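What you see is the complex with one protein chain gone and the rest in place.
Letters A, B and C name the chains as they come in the text, with residue numbers starting at 1 for each one.
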Amino acid sequence: MSGSNALFIPGPTNVPQAVRAAMDIPQEDQRAPDFPRFTLGLFRDLKKVFKTEPGQVFIFPSSGSGGWEAALTNTLSPGDRVLAAAFGQFSQLWVEMCRRLGLEVEVIDAPWGEGAPVETYAERLAADSGHRIKAVLVCHNETATGVTSDVAGVRHALDAAGHPALLFVDGVSSIASIDFRMDEWGVDVAVTGSQKGFMLPTGLGIVAVSPKALAAAAEAKLPRCYFDFTVMARANKDGYFPYTPATTLMRGLRASVDLLLAEGLENVFARHHRLAEGVRRAVAAWGFSLVARHPRWYSDTVSAIRLPEGQDAGAVVRRAYERYGLSLGVGLSQLAGRVFRIGHLGSLNEVMLLGALAGAELALADCGAAVALGSGVAAAQAFWVELPRHAIAAQ
Amino acid sequence: MSGSNALFIPGPTNVPQAVRAAMDIPQEDQRAPDFPRFTLGLFRDLKKVFKTEPGQVFIFPSSGSGGWEAALTNTLSPGDRVLAAAFGQFSQLWVEMCRRLGLEVEVIDAPWGEGAPVETYAERLAADSGHRIKAVLVCHNETATGVTSDVAGVRHALDAAGHPALLFVDGVSSIASIDFRMDEWGVDVAVTGSQKGFMLPTGLGIVAVSPKALAAAAEAKLPRCYFDFTVMARANKDGYFPYTPATTLMRGLRASVDLLLAEGLENVFARHHRLAEGVRRAVAAWGFSLVARHPRWYSDTVSAIRLPEGQDAGAVVRRAYERYGLSLGVGLSQLAGRVFRIGHLGSLNEVMLLGALAGAELALADCGAAVALGSGVAAAQAFWVELPRHAIAAQ
Amino acid sequence: MSGSNALFIPGPTNVPQAVRAAMDIPQEDQRAPDFPRFTLGLFRDLKKVFKTEPGQVFIFPSSGSGGWEAALTNTLSPGDRVLAAAFGQFSQLWVEMCRRLGLEVEVIDAPWGEGAPVETYAERLAADSGHRIKAVLVCHNETATGVTSDVAGVRHALDAAGHPALLFVDGVSSIASIDFRMDEWGVDVAVTGSQKGFMLPTGLGIVAVSPKALAAAAEAKLPRCYFDFTVMARANKDGYFPYTPATTLMRGLRASVDLLLAEGLENVFARHHRLAEGVRRAVAAWGFSLVARHPRWYSDTVSAIRLPEGQDAGAVVRRAYERYGLSLGVGLSQLAGRVFRIGHLGSLNEVMLLGALAGAELALADCGAAVALGSGVAAAQAFWVELPRHAIAAQ
Partner (left out) sequence: MSGSNALFIPGPTNVPQAVRAAMDIPQEDQRAPDFPRFTLGLFRDLKKVFKTEPGQVFIFPSSGSGGWEAALTNTLSPGDRVLAAAFGQFSQLWVEMCRRLGLEVEVIDAPWGEGAPVETYAERLAADSGHRIKAVLVCHNETATGVTSDVAGVRHALDAAGHPALLFVDGVSSIASIDFRMDEWGVDVAVTGSQKGFMLPTGLGIVAVSPKALAAAAEAKLPRCYFDFTVMARANKDGYFPYTPATTLMRGLRASVDLLLAEGLENVFARHHRLAEGVRRAVAAWGFSLVARHPRWYSDTVSAIRLPEGQDAGAVVRRAYERYGLSLGVGLSQLAGRVFRIGHLGSLNEVMLLGALAGAELALADCGAAVALGSGVAAAQAFWVELPRHAIAAQ
């Protein structure tokens, strides 16, 4: 197909030119004398993205799922109880990982489309006077449903209950795109991957760990080796690694962090919000609804869009890809066939997103959906247009 | 600015990934024993793009303007008369080049917005019974006005008059995008550049030359050296060059020709037509008019769009670039400030173009133009949407 | 520093241009309908590199160490006994990983510089009439000492003892460079990484697994999730992955496998042998000895070179890097400061290697080593020169 493909899945995201250039390089020696100058600076600046001072950031050659495993195996012992809410495909998968690793999971099942139920977390924690719960898991942004949860609320619940459990956050599709405050929210392990807000290819699990979580490793009995924090920390201290690190991705990460800090994290968040809101206006104009049930949960990185009964969302995604070179996200698990998703995170602007909205309209129309062509585009534009108001009013 | 810039000027055009990859390589020895295997194959396949069998294609490290100069200096002598129509910035510049090189130009001035006036060519040629006119120049696609001319018509005029003049065509913004038939139309020199339909960076002047034009070099007295056909042909015969060729661009050209031939030239032309027509529907929906005065001149590679009185087209283009990262073409010369242009050639598809149309709407609105947001997008979509008609009708 | 750095560590290795190009691409959707066409073909051709037909190849976003962990956790249960030889840094690390994962390791300590002691393996296996040993671990190529072991010999030992233990091979610095025959040698899990013979950046753990090892997963009680074979196999069957795969590296892997198969595996092995032998001639000419104690263990991918007493090998490596832009391998663990290593694997030829040998001579001389400048180069050249012998004799 002529032209470039348009990538609007909720990760991997588009890689900025500067990041591509930083990675398309000859290989280097990870034991070179000047390698630590690079890595130590990277560790330091990554902490700014997580908004942590005492925390330590680890970079694993892995996907974000590896980061999930790192969080659990470094801090817990077989049979330990964890509290976790399941309200979408990814929060559910983390729960399953806990089980597979031999942890006892107290699951809070919540409707897909709602965020993590802070009140229920609070009740369960308050009820756990014996502090059997060793860790609390929250999925900050559920990529399957386009829902952002209130991590600070869960922290408040822990504090209100005077509960000492560790707080783990899946920030795979939030960190570096949506406001995240590790220290302020008292997060003990924050997990993300390279292929979302960091605008890199898949291949790095990036995990920020609080001193409290690091200390927990001493007692944690789950077997671990590849994802071991202590061994990693020992080597990282001097800027090196216990095994060969993925240096090209790390060079890209350096470029990505530079871009994020140059734009300013708050500006990055504001841009994501502005772009996301445009998408939501488009969805409303189409007459569709979001999976997210309430604006307070609307995700600024991904929108999961529910099609009317009888409309095959999978066919729309396939049509968009095969005929228009537009990659949209499919509905996952219980949302398969009924939902499609638009990823709107990372390196993105209005023109790119308008192309995607327009392309989605074409695919929808081709599949027989009753969308008015251009309607979603116009709604997003109306939100984004800036000057002068009189002209817009003239519509 | 976040995200990638959207390039919708009428050249340089977007470079496909395969072409970028073909050029991002270590340098090579242009005198290597296996270099001719590469170059001779490239010369051969380039002829297919020009649709010529007896012609010879030369590749100069230059822009398309260098190709103009090559056409003239290799075939004409000081004081020779040429017949040329001026109906836009680029056809005008070629006329001026003729004058600067010491040729006598019989200029047919035509309104900007019309194509080359075939009837006037015919009259002048018929009137030139003494065959003082040595060459006839036609701009196939006037990039400034978005007008495509009838080259075959000019050939008919030459034939009808039994006139032996050479026929030179500026195909910079047409060849490899719009139907062009060197042999069938009896073109003696066809000039193009790398940065349009060939989807490469600027840097190659690509010139196809008929045996008749090559033979004319023997008598042509205009001084030339860098752009000399004869010297080039002598070296090219064995696959080499008289001076260092731009090998990286040539490697990219190989990839580009492969893409063109794989898609099929007729499919490439059809795609350009389909995309261009969508743009024209958008322009109509906006309530604007094209500079091109009649559908028979509509260019499938660039649309020049006239804004209403009082609207500053330059401000719109600037706004699109600075706020939305969208590069549109400015109006040139007498069209400056009144016209903006959308390039729709090269590596392109619907989603990319819809993003550009939507972005143009934003910039227009921001600048106070009375365009209904989404209206152009919807019109293009309605033209491009395919299945099923009932859904579209539901609008 | 001007010019390019010369990378002669035993991995990461130099990435061929075609592989770089294959990876420097826009991101793609790992759930796209045509993604399986790519992945299924890759899985199939990877099997050729491992020389297995019934085996299955898994690709993890990880380093080779992750592959080690995958081999163990998918097939064994806590307290299971494994038999492993430690004769260098990497074979030692795998032993330590076993212990950390809760396995009981019967370690055969062998001198650094010798290969895996096949006879001792045979004795231990013969003695284990109760078949308490569940898995036998062999490091095919010990990167720290430049020693290649006899994997087929260990298989013979297993067979001779009629022992049912699984056979795991660390082929990180051997596979795709040195002869390796999974099926013929009865290997159950073969582990490698992307950054050695596959000539890619670090980031993929590539693991080939026999049906017998896959079946062992049903009984294996070690917790695992990220590196789980069964879950991976279930998704891979249709060409997809249980979590986001490292698609750019996989595109590079496709290009790398294409290069390997085009050259022919036997030719790849022969080239490595020829280049390695040249390096060994150079070492001899310098008057140094290899850590490898006998030619039958000489590694064709890395040479570990022992410096005379009083010579600081670390200083030589640092000098080579800082003054000459040449990356050599340091001595590891008990060899630190006494040994430097030359990696000679992957995308390599004589001219590159001669530059490295000459650069090593400069660094050695700068550090006061009594090497005759040019002597190692001349010895390697004498081995590599081909025609005509009379000219060489003239030396």
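The rule is simple: a residue touches a chain if its C-beta (ideal position, glycine included) is under 8 Å from a C-beta of that chain, and two chains touch if they have at least 3 such contacts.
These figures come from a predicted structure and were not determined experimentally.
*Asks:* Of B:203, B:278, B:359 or B:374, which one is in contact with the hidden chain?
*Replies:* From the options B:203, B:278, B:359 or B:374, the contact with the absent chain belongs to B:203.
*Asks:* Of B:55, B:113 or B:245, which sits in contact with the chain we cannot see?
*Replies:* Answering carefully, the residue with contact to the hidden chain is B:245.
*Asks:* I'm checking contacts with the chain that's been left out. Which of B:74, B:174 or B:195 qualifies?
*Replies:* B:195
*Asks:* Hey, which of C:36, C:78 or C:325 is the one touching the hidden chain?
*Replies:* C:325
*Asks:* Identify the residues of chain C touching the omitted chain, counting contacts across the whole complex.
*Replies:* 1-4, 6, 14, 16-17, 24, 263, 268, 271, 323-326, 347-359, 361-362, 365-370, 372-375, 377-379, 381-382, 384-388, 390-392, 394-395
*Asks:* Suppose we count only contacts with the excluded chain; which residues of chain B make the list?
*Replies:* 4-5, 7, 9, 11-15, 20, 23-24, 26-33, 60-66, 68-69, 73, 78, 97, 100-102, 193, 195, 201-203, 222-228, 242-249, 318, 321-322, 327, 329-330
*Asks:* Tell me where the left-out chain touches chain A, residue by residue.
*Replies:* 17, 21, 24-26
Criterion: only the chains that are shown with their structure count from here on.
*Asks:* Centroid from C-alpha atoms only, then distance chain B to chain C, rounded to Å. What do you get?
*Replies:* 53
*Asks:* Where the centres are mean C-alpha positions, what is the separation of chain A from chain C, in Å?
*Replies:* Distance between chain centres, rounded to whole Å: 35 Å.
*Asks:* Suppose each chain is reduced to the average of its Cα coordinates; what separation in Å results between chain A and chain B?
*Replies:* Chain centres of chain A and chain B, defined by C-alpha means, are spaced 45 Å apart.
*Asks:* Note the residues in chain B that touch 2 or more other chains, in rising order.
*Replies:* 17, 24
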